[in-house]
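One protein chain omitted, others in place.
Right, subunit A next:
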Amino acid sequence: MTTLRTAAPSRLLTQVTGERQTGTLVVGGHPGGAVYVLEGRVIYAESPAAPGVGELLTASGRLAGRTWQNALDLGTSTARVGRLLVEQGHLTQGELELCVLGATYDAAYFALSAPEAPIDFLPGATHWLGPVAHIDPGAITREVRRRVRLLDEIFPDARVDTAPVIPVPRLPRERVPITALQWELLINADGQRTPADLALLLGKAGYATIQELRRMAALGLLELPEVRAVEAPELVRLPRARGTAVNIKRPVIRADDAPTVPVLKPGEAPPTVPVVSGARAAVPAPPPPPPPPSLPEAPPPAEPPRNSLSPPRLARRKPGAKLPKEVAGEPPPPVHPGTDEVLLKRIRTALRALR
């Protein structure tokens, strides 16, 4: 029996723990998450915006990926992954407890801080890590509220928490002291990674990441979202298509395709579209002379392409088929290393939350 509804996550948590239930509170929305409850105590929480125990332990190098995977394979079905790691001597009990406590409070912030979200409670569902910590739900909801307040005291702009991180190209002051975590965030911010991406990539707590980002925003070290959209559009790096996909609008220039500059017949009005490609075109001059026959290296005009410049019509392809070679001539754009990994991790976390 499940109850799907929209409500305050922390209130529902208080309700189910008050009834000493066992199960999983699944919170939808962005970023959402899941809180695992065992007989009225919180044993774990996870969220796509917060690295879980596995990510924290492997990203830091504390555990080899293989060690972690072995423990998952052996212990997932019986929900004792945490205990296995300690019994096999890979972690001390203290480390495991501290890691679980840290990850739980971190994810609980993201899962429970939304005032309203679609919520589902799955009675009986438990986590494969097994019970390591038993946390008073009241302490968690209090701490979540406190963390929300702390962020707003640093810099009251929640958009910093989710928007891609873009450092300013020039510092607004002569000297800026930077902490170790701020440095790591700055050198890994490529203009596309969101705070959650950075947290997963670096294996740092999601809340600590946001906290440092808000501090940097308060110091003026980050571009703020509304500045990006209006005043400095050239700083935005839109995500580029991957694989063999190419921009279909990209004019294919062949040697016999001259002229590449539109020819205007005498008497025809020059194009009203502002042309930025040629210096001549900007000057209100007599109708331009027909271009010399060979101009393959001239830059393509910025006005809407027509005739020979329009994208070639392609035969209908089967889904998944590649573009013909002559169209897909451009090498695939460089894919940022780490992006795939981060994406896979997020998908995995999201799937796990649905379990």
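Some observations on this one:
Criterion: a residue touches a chain if its C-beta (ideal position, glycine included) is under 8 Å from a C-beta of that chain, and two chains touch if they have at least 3 such contacts; residues count from 1.
Quick note on the criterion: contacts and distances are computed from a predicted model.
Per its UniProt entry, the chain excluded from the display bears the name "Roadblock/LAMTOR2 domain-containing protein", taken from "Sigma-B regulation protein RsbU (Phosphoserine phosphatase)", "Fe-S oxidoreductase", "Roadblock/LAMTOR2 domain-containing protein" or "Phospholipid/cholesterol/gamma-HCH transport system permease protein". Among A:102, A:130, A:164 or A:195, the one in contact with the hidden chain is A:102. From the options A:8, A:208, A:224 or A:350, the residue with contact to the chain not on display is A:208.
Summarising the interface, subunit A meets the missing chain with residues 51, 56-57, 59-62, 86, 89-95, 97-99, 101-102, 105, 142-143, 146-147, 150, 177, 179, 202-205, 207-208, 211.
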